[in-house]
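Partial view: only certain chains, each at its native spot in the assembly.
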């Protein structure tokens, strides 16, 4: 099974940013930990700060992957364009957030991109990614 | 590890209700499947349609359990009282929803109880429960 | 034909409460009057102040009744949980209100439970119940 993990703006800074909200490990460590924990799955990690580059990668995901995990960062709340790209994609899609959005600023309550995914996981720091893998694996088993 | 799984109003009807939204297996089957999948964990399932009874059970959870999974059903959007009960409780707490709330009625967008949990998982039908167990197990490992 | 008439919080006080809004006869008198006016129909009246008990009764209604009349009292405007229970029930359902909600407090304009019924009747004091019976009888005739 092949999973693409797309990470939006500022997630390259993980580990430096506010640790109460985001945890204190970097995106690389999250990637390494997932590979150890789920050795049978092939992971590709992608990060960009540019909205349109994220759309480019989403558009191509269907060809090569069995599932998508996306942490859209700040674009989760504003990008109709990413939402449109996700809604075309037919593989299983899980949106993840490191922080617990419900307890943050009002403008993080509006979820534009999540509406084009199968569901979302929010609030468990790096475990949000692991839970998403758990979900994709089990969807895959049932098919 | 002992996990309490609290289920709110109408979840006793699972399997009869709108299958597109909720999946077609019953609460008992969810319970059985979790026990098979996670044999090292002890699960107690509780269901009630009565808001105050759910509060009674939440208040007692800390004594006997290492983690809580709660699917508050319709009370997720209205019950300040359940939110207050959850915020007193100090064990890890995961709110789960079978359906994808973001794509449903406007009055399901307001999340009152989730704000008193560590995070939430929404949209993956019975897999939402499994993902919650995955999360609680890993929180437990780190402590 | 068997009709279940469910009455929510404070309707046990009928006849004592503000008579301009609710009329001056009690729930028992409403029940007696309906039985006299519609001798061919069997009526069961149920009243509770507890949200979850009302849900319990709604869940069981399908087995024994051909139609449901519900006056949810104050829960009409707040209970997503009762709305969910009603939406599972497949027999004809009519929501009734004694008072004319359109002319009352703003928080009585939001109708959560009515959306899960076939329609509603509001404003005619005890006649709202009679009109509901008229409707259920005629739906039954057409089937």
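Per-chain numbering from 1; labels A, B and C assigned in written order.
The criterion applied here is as follows: a residue touches a chain if its C-beta (ideal position, glycine included) is under 8 Å from a C-beta of that chain, and two chains touch if they have at least 3 such contacts.
Values in this document were obtained by computation on a predicted structure and should not be read as measured data.
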Homo-oligomer size of the whole complex, from 3 visible chains: 12
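FYI, only the chains that are shown with their structure count from here on.
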Topology of the chain contact graph, where touching chains are joined (line, ring, star, complete, other): line
Chain whose Cα mean lies nearest the overall Cα mean: B
Chain B-chain C separation of Cα centroids, rounded to whole Å: 31
Chain A-chain B separation of Cα centroids, rounded to whole Å: 23
Per-residue overlap in chain B, given as positions that touch at least 2 other chains: none
Complex contacts: residues of chain B adjacent to chain A: 94, 100, 102-103, 111, 114-115, 117-124, 127-128, 130-132, 134-135, 138-139
Chain B to chain C touching residues, read off their complex: 8-10, 12-13, 16-18, 48-53, 73-75, 77-78, 107-108
List of chain C residues in touch with chain B within their complex: 50-53, 55-56, 59, 78-85, 87-88, 112
